[in-house]
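Every protein chain of the complex appears in place save one, which is left out.
Then we have chain A:
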């Protein structure tokens, strides 16, 4: 895992500016911190030696006010960067999923986890770890440079001891790696136990097994506590060891400077500066280490997003092959679901122009899959498809959470009169007009309050509003009674006067009025005209 993967900036250009500002503020803060050490040393010298306080006080106040401003800014910028980097990555991810065919998208559960929790973990990574990383890279360098200028002997002590920190960290890490990994596995399974039985609570209650879990949870939590503490002790111990190393190094600087002061080889100001500057070289590096474990999830999520949006350069994204085309053509089309052996579609040839084409075939022969391949939602394993812009009405059409108006306008920006006209054509005008809030009626997450047949007709109404020259419809009358089915049949016939309409159906009435009838079989497609 890399602390920072610069590919993020290439993949999500919107993240560039916040990260750059974050780095700039970090550098300015580092410089101001070093400056404060000089001003503080000058103030102490003035107090002790009885000089005028005015100059040092002005300097110190000025620098601390600047630092206060920078502190304010850096918190604001960090929060901004956190949200911008997260938003940029999530946008890139979702845009890709909306562009590629189904085979190139991750499994829905994995995708949902990645886009929600995964990407959210990037926020603390960008808001907290990246600033720490900048400080860790900038402040020690500035501190050592200032020390070299002020007192090279102290600088030498720091330069000799500073590398011990990462070295020590690496040694501790190497010595405990196997142990940590072994424990980590045990720990994550113990930690996962509670989430698991919690999510399964309804199932356990259903089978009368929930009460028994209370004791199991107590026992597993006790084991989790013991295992976690073993791991944590080790982690706290190594961070204490690093802090001790830094403390001893600073103490060495203090004591050597003290001894040299008693010999009069350095002056008070130099001595004070040395002890104020030396700690600035150590703590930023320790903070990087401390923030790293908070950032680990975020860094992993970044890697996962990058992997997802940059895979498969060989399988190009296929949009509508010829946007201006008015029909659909398929040649030698074959399709196999990823990870399965048996093809769903085999050697399908099909040509449909303006008019009504009806596709029939036994259940499970791949009619729905055919429509998805024609719509470009799936990439054919063999053969090719050429199609104009397509609107596909699936069997479980998507209705967004929102109003009926939102659902109808999805993909178009039709005004209300057009929406009413579309509802009239599918026979829902009266139903919607009878709703207390008509078009403003809210549908739930999944279209609450509509029966399956009403949902299907809303989706068809939406299809009539679409300007796509090719309309693919999957079982449009599956949930409808006879009268509604006849209405939908007439509607499809009417739409077919100006568009290419391709409908999968079982209804003989629709087959009779079709311009072309395609019977899909395991062996391919037979066309009847």
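Heads up, the rule we're going with is that a residue touches a chain if its C-beta (ideal position, glycine included) is under 8 Å from a C-beta of that chain, and two chains touch if they have at least 3 such contacts; residues count from 1.
What we mean here is this: contacts and distances are computed from a predicted model.
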item	value
Protein name, per the UniProt record, of whichever chain is missing from view ("Transport permease protein", "Thiol reductant ABC exporter subunit CydC", "Tripartite tricarboxylate transporter TctA" or "Lactate utilization protein")	"Thiol reductant ABC exporter subunit CydC"
Touching the absent chain when the full complex is considered, from A:9, A:27, A:83 or A:164	A:83
Residue, one of A:233, A:498 or A:512, that touches the chain absent here	A:233
Residue touching the undisplayed chain, where the options are A:24, A:102, A:307 or A:513	A:102
